[in-house]
Every structure is written in C-alpha cells, then in structure tokens.
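Beneath this line is the structure, given in structure tokens, with notes to follow.
Complex shown without one protein chain; remaining protein chains in place.
After this line comes chain A, so read on.
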Amino acid sequence: MALSARDRLIKSKKNNSYGELRGKILVTLCALIMITATISVTVFLTTKGLQSFLVNSVSPIEFLTSTNWNPLGDNPGYGAFPFIFGSLAVTFLSALIAAPIGIGGAIFMSEIAPSWGKKVLQPVIELLVGIPSVVYGFIGLTVLVPFIREYSSGTGFSILAGTIVLSIMILPTITTIATDAMGSLPNSLREGSLALGATRWQTIKKVLIPAALPSLLTAVVLGMARAFGEALAVQMVIGNVRALPSSLLDPSATLTTIITLNMGHTTYGSIENNTLWSMGLILLIISFVFILIVRYLSSRRKI
C-alpha cells in the first residue's frame, strides 16, 4: 500500500534515520577528543611552565636572556638563552640549506621532468620521510661528526652537524608541500607566459615562483616547525654543552635536547624540573608562532 505524502515527507520518529544521528555523534566525538587533548596539553604545559617563575621565583628575564645555566650549583643560574639560541640557530640554518634544495627539487618535479621526475624523486622523498629520526642521528654520529672532527679543531659535535642532519630531515616536508604548490598552479599561467615568447626558465622564475610564493613559504615554515621540534637526532650530534656557541663548529644545545637529557634525572617539582617545563612552554609558544605565520601566508594566496 502506498504511503501518503505525510508519511513519506513529514519528519517523524518512524522515518527518522538513526544512522544519520549515530554518524554525527561519532565524528563529533572524534573532534571533541582532539580538541580536549590539545587544550589539556596546552593548559598543563602552561601551568607547569609558569611554575618556575611563579613558585620558584626564577626571573623570566634571566631565564630568557642569561647565558648562565647552572641549576645545581651553589649559586644557581637559570639562563636558558643558549638553548633558545641553539634551537633557533639550527632551525634557521637548516631551513637555509633545505629550502633552496627542496624548492629546486619541487620545480624539477613539477616543471622540468614531470614524468620521470615524479617516478624517481617521489619514492626518494617518501623513503626519507620513513627513516626514523634515531637513524638520522646515528648516521650523523658515525659519519658526519667524525668527518667534521677531521677538518676542524673541535670534537665534531657541533651546530653544523645538527644543521646538516636537520636539513636532510626537513627536506621531504619542504619538497612535498612545494611540489603540491607548483602543481596546483593553473596550466593557463604557464601557457600564457610561453605563448608570449618567454622561455621555460623565464616562466618559472618570473611567473610560477612568484605566483606560488605564499605556498612555498608555507612549505619552508612547516619544515622549520619540524626542525624546531626535533630532539633525538639533534641531541646525538650537537654536543649538548651549556655555553653559547661562537662558531658553526662549536658544540651547542637546543631546548629539546636539554629537556630530553635532563628530564630523567631531575625530581618532579624541583626548580630544575620546573625550568625544563618552562622550556617546553617556550617550544609551544614558538611553534604557535610558526603556525600563525603559516596561516597568514595561506590567507595571502591569490590563486
């Protein structure tokens, strides 16, 4: 028997599809878990990170600017500046190396040799992503550090070693995003320039790179965010000393390496432990700045 329009079309319990509701609840729950996790970590890190300043009355100015890190001495100093500097130094230096190579590789893949470039370079990049950071660190320790020691007066453990290891680690991030950025440029842009009598390289340089620039910068910033947060591989090759480095060949330390090295042997609640949390908070804040930069760049994308 045919149902009336009222039965078929008016909302009622009988024809309400509970599957719809179940699906909606399921995905909302997933979203809520993610949001809760993020907020919890942020709140926890903020309260823990502020304790050294609020409870242990470490001066935030001293923490951010002093180069004296000596939490266990008779006259303890809590200057984390060398580590902040170390983190930023390896991040920017590795971006300086990886950005041109990564973007160059991306242009090769998308513009010069799209067919076999993708066939060869794509698997190489995926392989690079798949290598665990401990392996990068291990290779750096066994190959890079002795190599640098051979050609310099130091021990080989250095900012340079950390930078090189990090640049290789962030290369896939930059290349992948940059390749997507170049690939998403409309073909009409290429044809428009070539049809005017511009060469391929002139087209790449004057039309394609400027058009993709916000996305390319996003690629670099995301690579930097990855470099900034990396701990293990850097720790294995950078030397982990407290002093401010004076050259690329000097050993140094980063926020992440100091946290991983010291978290095991400090007592929970002690000043030193709390200052490690403060370093974690700084990592979070700077990562947040990276995200803001990426957001800003993405909003400037024109095409």
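Everything below uses one rule, namely that contacts are C-beta pairs under 8 Å (C-beta built on N, C-alpha and C of every residue); 3 or more make two chains touch, one makes a residue touch a chain; residues count from 1.
One rule holds for everything that comes next: contacts and distances are computed from a predicted model.
Asks: Out of "Phosphate transport system ATP-binding protein", "Magnesium chelatase subunit D", "Succinate dehydrogenase hydrophobic membrane anchor subunit" or "ABC-2 family transporter protein", which one is the UniProt protein name for the chain not included here?
Replies: The record for the missing subunit names the protein "Phosphate transport system ATP-binding protein".
Asks: Just name the one of A:60, A:104 or A:192 that touches the chain not displayed here.
Replies: Hidden-chain contact among the options goes to A:192.
Asks: Determine which one of A:57, A:75, A:115 or A:246 touches the chain that has been left out.
Replies: A:115
Asks: In the full complex, which of A:125, A:165, A:211 or A:286 touches the chain missing from this view?
Replies: Counting the whole complex, the residue in contact with the absent chain is A:211.
Asks: Mind pulling the chain A residues that touch the left-out chain?
Replies: 115, 186, 188-199, 202, 206-207, 210-211, 302-303
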